[in-house]
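Missing here: one protein chain of the complex. Every other protein chain is in place.
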Amino acid sequence: MALDAQTRSALARVSTATLTTCLFKRGLRNTFLQDVRPVAAGLPRMVGEAFTLRLIPAREDLDSMEAYADPQHPQRRAIETCPPGSVLVIDSRGEARAASAGDILIARLKARGVAGIVTDGGYRDLAGILRLGFPAYFRRPSAPPGAVFLHAADVQLPIGCGGVAVYPGDVMVGDEDGVVCVPAHLVAEIAAEAVAMTEYEDFVLERVEAGRALPGLYPATPESRAEFAAWQRAKGTSSAG
Amino acid sequence: MALDAQTRSALARVSTATLTTCLFKRGLRNTFLQDVRPVAAGLPRMVGEAFTLRLIPAREDLDSMEAYADPQHPQRRAIETCPPGSVLVIDSRGEARAASAGDILIARLKARGVAGIVTDGGYRDLAGILRLGFPAYFRRPSAPPGAVFLHAADVQLPIGCGGVAVYPGDVMVGDEDGVVCVPAHLVAEIAAEAVAMTEYEDFVLERVEAGRALPGLYPATPESRAEFAAWQRAKGTSSAG
Amino acid sequence: MALDAQTRSALARVSTATLTTCLFKRGLRNTFLQDVRPVAAGLPRMVGEAFTLRLIPAREDLDSMEAYADPQHPQRRAIETCPPGSVLVIDSRGEARAASAGDILIARLKARGVAGIVTDGGYRDLAGILRLGFPAYFRRPSAPPGAVFLHAADVQLPIGCGGVAVYPGDVMVGDEDGVVCVPAHLVAEIAAEAVAMTEYEDFVLERVEAGRALPGLYPATPESRAEFAAWQRAKGTSSAG
Amino acid sequence: MALDAQTRSALARVSTATLTTCLFKRGLRNTFLQDVRPVAAGLPRMVGEAFTLRLIPAREDLDSMEAYADPQHPQRRAIETCPPGSVLVIDSRGEARAASAGDILIARLKARGVAGIVTDGGYRDLAGILRLGFPAYFRRPSAPPGAVFLHAADVQLPIGCGGVAVYPGDVMVGDEDGVVCVPAHLVAEIAAEAVAMTEYEDFVLERVEAGRALPGLYPATPESRAEFAAWQRAKGTSSAG
Amino acid sequence: MALDAQTRSALARVSTATLTTCLFKRGLRNTFLQDVRPVAAGLPRMVGEAFTLRLIPAREDLDSMEAYADPQHPQRRAIETCPPGSVLVIDSRGEARAASAGDILIARLKARGVAGIVTDGGYRDLAGILRLGFPAYFRRPSAPPGAVFLHAADVQLPIGCGGVAVYPGDVMVGDEDGVVCVPAHLVAEIAAEAVAMTEYEDFVLERVEAGRALPGLYPATPESRAEFAAWQRAKGTSSAG
Partner (left out) sequence: MALDAQTRSALARVSTATLTTCLFKRGLRNTFLQDVRPVAAGLPRMVGEAFTLRLIPAREDLDSMEAYADPQHPQRRAIETCPPGSVLVIDSRGEARAASAGDILIARLKARGVAGIVTDGGYRDLAGILRLGFPAYFRRPSAPPGAVFLHAADVQLPIGCGGVAVYPGDVMVGDEDGVVCVPAHLVAEIAAEAVAMTEYEDFVLERVEAGRALPGLYPATPESRAEFAAWQRAKGTSSAG
């Protein structure tokens, strides 16, 4: 099983910028969901394992408002069964002309203790969603009900979202920049490396704001590493601690 | 004639999400203006009958700053003649490289008691527009004067805006999600249905936030309808009242 | 040399809407950077001469995290050498899948007294950038490091940015609408004309908000010009002063 | 079970234009694959039941040239197992930067008696594909191997292709215009109606080329229907025959 | 009145490349319809005055197959009334998901002596259209009937097509590159200038293919002009003749 409390906590303290850098160093170039953004600034950080829902285009004789009454409807099943602490990731194929979800469904996710929701499509009832303060990422607001253009096909298959492969159990992390997908087998090592890199960048930022030039400081050199170690000791903080 | 005070008031209390659902139930799938958003969060709700202005591409020998001096210029005519309470809807053909309007024109609309302005293009002077607090919907900010890329052709013809057909007299409703166009002949029945649906969804949201699961509640069942009726009686509110 | 203190101050008081109008009157139709927006509302106004950085697509055998260690890396060179008071303008070819810059680099620009940064691509660490309150314009947030998709080729060549030609030394002005590029040889006359136009528009806006119709007022007529002159005298302000 | 010989033969004689009209009359508006075209003019007509293959974005640690060596690789499995007479329909999510298939795979499909191949992505080795004269539909040529951007996920699930829902067993028909997806349960009645409509349109076209005006002829009137019946008798052909 | 036989004949001998150059010299930069191409290579040249038809988005309760039965339906009216020798120009707003016209309508235009048809949308029945050999320009093939996404609003108003303003009576010229719109008041002078320029370019091309360098030849110099005059005399041809 994937996301222990320590790793979750570590991931909540690092940025998607740092995580994509760590992934890039391992040859993974396509891990950041493109054209997917938080519904608002200042949301809580999002960390959780992906629970996937796959949408395909709607067909008029199959997709109507009545379809939602079926408790086996995959969208409703996803809402009721994705585990607390997980992130519901919806493959909407970039289709934002209708909603992948709305405020009532997201309120239910929040009540169930789910960690967040991500789509490369749209959400409806944006005002209501904003009131919830729940980590929700999307392409843009979209009022029409999903059934106008979208059909919920199945859950927990590998999907694409924002142009990125998402496998069930991968770890989704979201901040102001957007959402990164960390492959499950790399989560522990990436989290540790990202925490260390974040501490160094905090040090760099403090120095830069004090007037220091970048060369010799960022990226790190042996000298700057030594200086950083001293800075850490002085602050009494260390990722090794 | 179209929008009586009661219907206007009803529409101001329902969301574009609810309205598009009501329209979808009648087979109308394409009523939400795509890629059109409010200039800011927290604007007053927008409700009003469409007064249309049609733009086509500019031609250099016809379109210059001087053209605006003509009081018969259709853009200026639209600004001065669209009725109080109406919404000026501009067919910009999605062209956002130049402005469909700016803060001075929108200030004039506000002073005239117009209910809102919608374009699938751009507005200039965004800072000034935000200061007005007027319901204005657009694709994105765009500083260049309209005549660089746009020519005002005529007013009060059927148009397209955001990919949706808008006929003069249709009712435009705008909220945080964006703008829906309600065909004139359906406005009264849609407004009534939307109010009822909104009350039920308020009930649902209250229950969901208290921990209730969606199946059996949303969409409604005979049992949940009965529970809703009791909830309404307890609150002393009813759309039938 | 281009931007004297008086012109800089004049440009800081006028809008990009007014500047693009002045440029359009001289036949310049393509001066507003398309699809480039401020990272936040309410930033300080941006005025400065363009210092250009050109990016091309990355190649995997050339572009890795190690490349940034080279002090001659053009991106790092641009950050360290663009003059105080200038604006760093990055030609990212519209590529926003990876970052053109991030919070540490922008903190360095701020510390160096640079006036702003503009890209038609993305920035990473948006939360950190917002904390800096620095005039930064972009297409959208983008967490991945630049080297994933971008290679810094050279500095101070003519470039394109947001579909507009930018020559080193052109003057970039940014406000809530976005960024305009004023060709160097026109800066002085455009600035003067824009200040005068802005005063007239302040007068117009005051009149419009008091209920005045647009015809005969906007655009100006000889009569409205006379009225404006009286208004200026009454206020004791004049661009001629 | 689906496509009997008579229906197949009927569908091979009607156009995608006629089929989409018949489907539209039943409320199905979204049946024509958008932005998907034949690899060449003059190919044999394509008719067959859909056998689906689903692609998602590639991930560098999973997708390399070596992956194709696995006989369980879903792309290779699809090539070897889709039935003779069927059409292989590939959901490439519109990704045409790498190939969904190439000349060797398509040669194998042809050798196996498959009726056609459709993707909303790209094919490589276009020259070789053209030599085969096999009904193949795509978005555009694309030389890079699929594994650069695409991962074969599974077969025989409902998919989207060209923005249209495709369920295994739906019938795909292709001509010079492109490809239509006929839902399985409607195939028989649509085929019959389309044949009748095609005969009437042949009659119309003959009349129009002889100088006849459209009103009263197209769409049909009772009078033109009678004239058509006489024309059919004279030619000795009839869909009822 | 506009297009006399001599001007029509002149325009049939010059290219859209030459015409756009002549228009650019007069400050007209936006006269070539973008993303609009001939349905096939090798069609007859197209020259004729624009007769315009305007389409807007469809609405399900207004737009069905039955609508075409009305002889006042603007699309059918356009087909029956656009004058022989004119070009039917359809403003489809770039919507190519359904057809602006098909083979039967185009056969009727051909029978009526119309000079061509242009849309920035799609045509259906491409195979049938190709058989007609009629000058037809479009964005791409599209099988679905127009009513799925398009509503014919009116005829003979100014429109946009391919991003270009087209006024009724402007002259449309089409070749392998695509279609240019020549404003009516400039047609005569543009045609004459284009013929002269074409002769010079024929001379240039002959020289270049014989090995001559471009400088001093293209663009023309006084020396090359003299050489051209001699070449014309030798060939016994001259635009002045």
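Letters A, B, C, D and E mark the chains in the order given here, with residues in each chain numbered from 1 onward.
Simple rule for what comes next: a contact is a pair of C-beta atoms (placed from the backbone, for glycine too) under 8 Å apart; a residue touches a chain by one contact, two chains touch by 3 or more.
Since this is a predicted model, take the numbers as computed values, not measurements.
Of the chains displayed, those contacted by the omitted chain across the entire assembly are C, D, E. From the options D:L3, D:V47 or D:A147, the residue with contact to the chain not on display is D:A147.
Of the listed positions E:A17, E:M65 or E:A127, the one in contact with the omitted chain in the full complex is E:A17.
Checked against the full complex, the one of C:V164, C:I190 or C:V208 touching the unshown chain is C:V164.
Where chain D meets the missing chain, the touching residues are 65-66, 68-69, 71, 76, 79-80, 96-97, 99, 102-105, 107-108, 110-111, 124-128, 130, 140-145, 147-149. Mapped onto chain C, the footprint of the missing chain covers residues 26-30, 56-62, 93, 151, 153-154, 157-160, 163-165, 183. For chain E, the list of residues touching the undisplayed chain reads 15-17, 19-21, 24-25, 29, 31-32, 34-35, 37, 41, 175-178, 180, 201, 204-205, 208-211, 213-215, 218-219, 221.
FYI, only the chains that are shown with their structure count from here on.
Note that among the pairs B-C, A-D or B-E, B-C reproduces the A-C interface, with over half of its contact pairs the same by residue number. Chain A and chain B have Cα centroids separated by 32 Å. Here the spacing of chain C and chain D, counted between their Cα centres, is 50 Å. Remark: chain B and chain D have CA centroids separated by 40 Å (rounded to whole angstrom).
Residue positions of chain E with contacts to 2 or more other chains are 27, 29. Touching chain pairs in this entry, ordered by label, are A-B, A-C, A-D, B-C, B-E, D-E.
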